[in-house]
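In what follows, a structure is listed as structure tokens, so that the remarks can point back to it.
All protein chains but one are shown at their positions in the complex.
Let's turn to chain A:
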Amino acid sequence: MAANMYRVGDYVYFETSSSTPYQIRRIEELIKTPNGNVEAKVMCYYRRRDISSNLISLADKHQSVVEELEKSKDKEIDQAKESANKETKDPVKDPARDPIQEAPKVLASLSEKERHQLKHRELFLSRQMETLPATAIRGKCQVTLLNETETLGSYLHKDDAFFYSLVYDPAQKTLLADKGEIRVGSKYQAEVPPWVAPSDRSPSPEIERDTLTYSPDHGLDDKTIDQFLVICRSVGTFARALDCSSSVKQPSLHMSAAAASRDATLFHAMDVLHRQNYDISKALCSLVPTSGPVLCRDEMEEWSASEANLFEEALERYGKDFNDIRADFLPWKSLKSIVDYYYMWKTTDRYVQQKRVKAVEAEFKLKQVYIPNYNKNESSLSNLSSSRLCESCYTSTSGQWYSWGPAHMQCRLCSLCWPYWKKYGGLKFPTKMEAVGSVDLSTTGNGATLIPSASSSARGLPAAALVGLPSPNPGVPPLGAAANLALVQQLATMKDGPCRCPMCGKEFKQKAHLVRHCITNHGLNMNLPTAATPNPCMPLSLMRSSSPRPIVKTRAAFYLHTTPQTKQLRRQCKAIIKPRHAARNPFSSVDLATIRLEMQTKPLVGIVPKKMKNRGHVVDVSHRLGMPQIPKPEFLLPTPPEKMYKAFPEAFPHKASLKRAAAQDAAIAAKRLALQSDFSNTPVPANLSVASVPAAAIKSTRKHIGNWNPTQGNQPDDQFFKATSSIKKVRKTKLSLLQIRRFARRATKYAFNMNKPNLAP
């Protein structure tokens, strides 16, 4: 029960997506929304995997340098302050605290696995706040500032324990140490006065620094003082009875007595006692001077009812801005008396009303919230039967399997490793897939070195086999398979933002721009994950965003290079890919897993002959060896320039033909326009719509047509008519064969009304 109670200040896991690891947040505020939901205002903590790798590597690298510097300089426990001061210019300030590098000797004692897992325990605090629904809370964890006296191992042995030492600024992309500084210099330190030996102490000129108002060194015992206080109160009661303003305010004797018992009277009594040198009789006399009994009233009593009302009204209007209250409502009161009155007013019943308002407010600000354990079936629960091992621990048996990583990879985790992945954002064991799991692109190099070992291992992935696809941009070295995959995956999930590649970080407003940037500048190969598919369509990962429109403009940026491997694959897995079917259905997905399996299990069938440029048969060439007089066959001769094909420029084009061409074009355009508008204006049944690839919405198609100027011959790009099954049905049922043939021959001649297909000519 208590474990499910979440309070302000708790560190919690938040689930924002079923496939990604939990986010770690600290609850700053719990707010009940008017519709009864609870929202949590939270502080964000970032994992290593959430932070651009160059920043992390910078921090790590910097750390090791400082470490050495420090070691050589200072061997004591003391940490040289100067070295910390030096780094102020760097984006990573005082990196002396990055724990991974912090204690090399401690690290050395850790196994590789532990070191790997430790990386999952490091967080970066950010000052970023966000609001999340409290129902997404998935448990508690603990985040502490790493202290160098702690062994890092202690975090590994505790569940849900994380540490942080640096603060990440998501806007500035910097890591800073969360640390203030004690400054040294005459501007900051006090000048310490010299010590004066007792013998040298001259009786310094007495400066009056205080006034004694009460001293316990008197002959009176407690009882006497108490008695004196009672007398003071009774004098006060009597004084109130005499005072006409008071008698109006305190109509009953009880009230007068209560007013006379307030602390003001008591303080006065103590003062009197002190002033009369603790002589009770003198003190009593001074309580009742000839002018009448002494009346001590505090602000509470001093204020009239109308003043109190004014004050309450003002408080309602201005809040506790007493300066304004004084200026606008109670100018005859001093600020001090208003403040004094305010704190006393809070003890009155009238304050209760205010309190009630506060209580209502407080209801919306919860102190704690109960979130039951989350045990809905997780969407990532994989029910595919597959023979794949757990990506993390390589186990083959598990009660439940969870699909992990990009869908087409078909990777999965066992029921033990899955919670680990969710909580710590990594796999238990360092594997090559780690690079996929995390978006740590700094592993580009690692990815490359990992791949040979991966392919040699029994678990070799086809990803490794697919490596080496040349990038579309020859100048840019291609990314390693793992890094590439990671980037693709990342691009698929993010909407926009900076490029996450090392040393880049450019901002892009649109995802498409970012993708293009990655392709051109970082050698991203979008085809890699789907290179096995024989169809030259967009890889699925790129189509994942809500619009079916390709992210990359096809004409300009798309280029599929089919490598020998891919060709090989196509050939070998013909049965699975079904090229004919795929060609007809370019958007249907291809089962990569089975292909991969096929590639792993079956021996290579043979190398695909490379399609060569026709250079003639070898025999033809070899026949001529050493026989220069033999005339060269035509195919060996370079084409003479005059024979090169040249477009014949029509110097004076025939006007009639031009006109005809233009008229024809215009007719086509008009026809299409008519056809389109016909579709859009008449209520077309939804299943009878025209699908055009660049935009699903007809509206945008219209726009395209409007822009298209037929006289320039500038075709709208990427347009084709897709006959949906319903259209096909219409064709079959509503049109006669004759009609279809006629339409086919003269596509533009006949207008066709979809609503009344039978009325067509």
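Keep this in mind: contacts are C-beta pairs under 8 Å (C-beta built on N, C-alpha and C of every residue); 3 or more make two chains touch, one makes a residue touch a chain; residues count from 1.
The rule is short, and it goes like this: contacts and distances are computed from a predicted model.
Novice: Considering the UniProt annotation of the chain absent from this complex, which name among "mRNA export factor mex67", "CST complex subunit STN1", "Histone deacetylase" or "S1 motif domain-containing protein" applies?
Specialist: "Histone deacetylase"
Novice: Which residue, A:Asn35, A:Thr290, A:Thr347 or A:Thr601, contacts the hidden chain when the whole complex is considered?
Specialist: A:Thr347
Novice: Out of A:Thr33, A:Ser154, A:Gln227 or A:Asn309, point to the residue that touches the absent chain in the complete complex.
Specialist: With A:Thr33, A:Ser154, A:Gln227 or A:Asn309 as choices, the missing chain is touched by A:Ser154.
Novice: Please pick, from A:Lys41, A:Lys173, A:Arg262 or A:Arg742, the residue that touches the omitted chain in the full complex.
Specialist: Touches the omitted chain: A:Arg262.
Novice: Decide which residue listed in A:Ile31, A:Leu58, A:Ile225 or A:Ile576 touches the omitted chain of the complex.
Specialist: Of the listed residues, the one touching the omitted chain is A:Ile225.
Novice: Quickly run down the residues of chain A that touch the omitted chain.
Specialist: 2, 7, 9, 77-79, 81, 125, 142, 144-145, 147-150, 154, 167, 178-184, 187-193, 195-198, 201, 208-216, 222, 225, 261-264, 266-267, 270, 298, 300, 319-323, 335-337, 339-340, 343-344, 346-348
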